[in-house]
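The structure under discussion appears below in the form of structure tokens.
Heads up, one of the protein chains got dropped from this complex, but the rest are sitting where they should.
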Amino acid sequence: MNAAIKLFMVIVIGVEISFIQSVPLNLCILAVSCCYLLIKRVSIKSLLYLIIYPIIPATGLLVSQLFYGIQGPIIGWVLFTRLFAYVWLGATFTMTTNIKDLAFTLEQNFRLPSKFAYGVLTAFNLVPRIITEVQTIRHASLMRGVTMQLWSPKLYFKAILAAINWSSDLSQAMISHGFVEDAPRTHVEKTTIRWSDFAIFAFWLILVQVPIFVF
Amino acid sequence: MTTVSVSHFTFTYQHRDQPVLKDVNLTFPDGKISIIAGPSGTGKSTLLKSIAGLYPEFANGDYTGAITIGNQNIKQIPATDFSGLISMMFQNPNQQFTMTNVYDEIQFALENRQLDPAIIPERIDDALKFVNITKLKHRDLAALSGGEKQKVALAIIIAMDSDIILLDEPFASLDRQSRADLLHQLTRLRDQKQKTIILVDHDLSGYEKVVDTFFYLAPGQYQIKQLTPKEVAALLVPFDNAELKAVSFPLPNAGDAADLVLDHCELKQNDTTLLTANQFKFLNNKVTLITGENGIGKSTLFKALTRLFKYQGVITYQQKDIQKIKKKKYLSHVALVFQDAEMQFVNITVEEELALSMQNAVHNHYSKDEINAMLKALQIDGREKQVVYTLSEGQKKKLQIIEMLIMGTDILLMDEPFKGLDINSLATVVEMLRTASQKFGQTIIIISHQLSGLETLFDYHIQFKNRQLAYKEQLL
Partner (left out) sequence: MSKRWSLRNIILIALIAIVCGVIFWLTSFIYNALTLILTPIGLAPAANDISLGLWIVAGPLAGAIFKMPGVAIFSEVAGAVVEMFLGDQWGVMNVVSGLIQGAGAELGFAVTGYKKYGHFQLLMGAIFTTLITFTWDWFKNGYSSYGAGLLIFLFIVRFISVWIFSDPIPMAINKLLKRSRAIA
């Protein structure tokens, strides 16, 4: 399925369940997402992560409603299952699609200027270096006797200074690799939007409405 | 015609008193390999990036004069034609890729060149084959070594088939074998594809058999001149190293005191083992030199010693596992002078930086007057109000060394601290480090490629070779 349409579909469903208080709806979405991920052979480790990760925040929401909710415990369970639904629904996109697919289709089918698509892509590749950089900055300042808290403006400042240098290096490298802003490019991997993409989109969207009326 | 000519080229950076290059006139011959050598920070890269059309856009500065290819001023060449004419390989292998894997990156470059998608796969295969890295075709760029990344960068240039190839200190982080491989590829590009190649590097050694035309940028001259064969020979002679060969170091005794110890320690990067050390001691109160090839893991060792890099096994400081000491406390005993001086700065002006070090010094070894004398000796006095980030690279390095000496930590690790220092400053820094060690008992451990002018500094020499550290009597 086209990556952008898939993302849009998942977002639409996610937003819709935010406004509908229904435990069965959340459970249906959870079940369908789970089946989809199993079919797509997502690793067991990832699935376990998806089970464990939402537990703390979901429990927090549940307990809070049990204590302070004025509409009874049911809302607590709606929120509890909704959070799992968000995470599992989201995984149907993130665990089966990569940022390159999304960037390619946005560039080729949705007229996103290529500088945005590739600019964000190149920044994405720098994430591991940024993590190291932030840690190194904090270490380096400790060597000068200064503790930089995570909310310290100086920490952001130093990291942004590095980012300024990197943005310069990366754009120079892209230019050197022939990239010209707003100039046409050719595409080896052609992304397409088919009628079937819209059909799948409509199918799932309609299917999501079913539990709302059934339960 | 792809002769590159530079005429009346003067480049001035903002916030600097002097132009970095003044009225430079040069011609790089068509179909040859040329090199511009000279110490770092003198403007070689500035010229190269100007030829590549990246400066002045990406520099805080501008130039007067003209750069022409054939008969055309580069400023008149449309951007879409430019990459077909010139490509550049950068010094830092980590900051030149857009995509995550090798194939995608080359494809990206060829799509930019608006090549017909039908011929792109073949082009990619040919380029990989030319550089002999077909096996890397589908590898993730992040998992490659520095040398492999530079080979990929070269493959991209070959696939793009530009007439002129510029290389900005391309071997800075590569081991000898990778360097030799790449140099060999460059000669093939010249001989088989008639490319015009321009390289920049800080010294000439290793290039004498490969390069056709030599240029030299002498420090403080702001000028680049072409060297005669005689001058080339003369420049290569000082590296004969007679003085360095005569230097001899003692070997440590079993009983020598050592606070910093590697205990069954192993460093690994991307599944490659960089170092294994069963029991290795860094001796107290001495100045110790660590040498080893590029990319062997020297900087990584320093990062492990300062808890910036995860290792297997144990490193101890005063018999305590360093992971069990509070980070802030540990780093007030063992500090690192980073290769990148800017990393060390916490404040904005020179004055604020010095004040911070004095305020937070672990041991107050230096008085205010002594610090002023140090600044003066290194010719960075009178700049109290200057923003540290606007200092030249050499000035940043000097300030960094002074402020880290003021910190007065028990152990000071220094990663290539002499890079970019002129000869006089080098002698002064050597003097300061000797004082720190002899008068204040600091333990100083230094990674340095540069050795000349440092004969009197070191007490011990550690060689990092074959994934092992070992004390050596000989320097070379």
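Just a few scattered comments:
So that you can tell them apart, the chains are marked A and B in the order they are listed, and the count of residues begins at 1 in each.
Assume a contact is a pair of C-beta atoms (placed from the backbone, for glycine too) under 8 Å apart; a residue touches a chain by one contact, two chains touch by 3 or more.
Every value quoted in this text rests on a predicted model; they were computed, and no experiment measured them.
From the options B:His15, B:Lys245, B:Lys310 or B:Lys465, the residue with contact to the chain not on display is B:His15.
Think of the hidden chain as still there; on chain A it touches residues 7, 10-11, 14-15, 18-19, 53-54, 56-57, 59-61, 63-71, 75-76, 78-79, 82, 86-87, 89-91, 93-94, 98-99, 102, 113, 115-116, 118-120, 122-124, 126-127, 130-131, 134, 150-151, 153-157, 159-161, 163-164, 166-168, 170-171, 174-175, 179, 181.
Summarising the interface, chain B meets the missing chain with residues 15, 58, 348, 387-390.
The rule we apply is simple: only the chains that are shown with their structure count from here on.
With centres taken as mean Cα positions, chain B sits 38 Å from chain A. Contacts from chain B toward chain A in the complex involve residues 49, 52-54, 58, 79-80, 83-84, 87-88, 90, 92, 94-100, 104-105, 107-117, 120-121, 141-142, 156, 160, 306-308, 327-328, 331-332, 335-336, 338, 342-344, 346, 356-357, 359-362, 389, 403-404, 407, 409. Considering their complex, residues 100, 118, 121-122, 125, 128-129, 135-137, 139-147, 154, 158, 161, 166, 168-180, 183-190 of chain A touch chain B.
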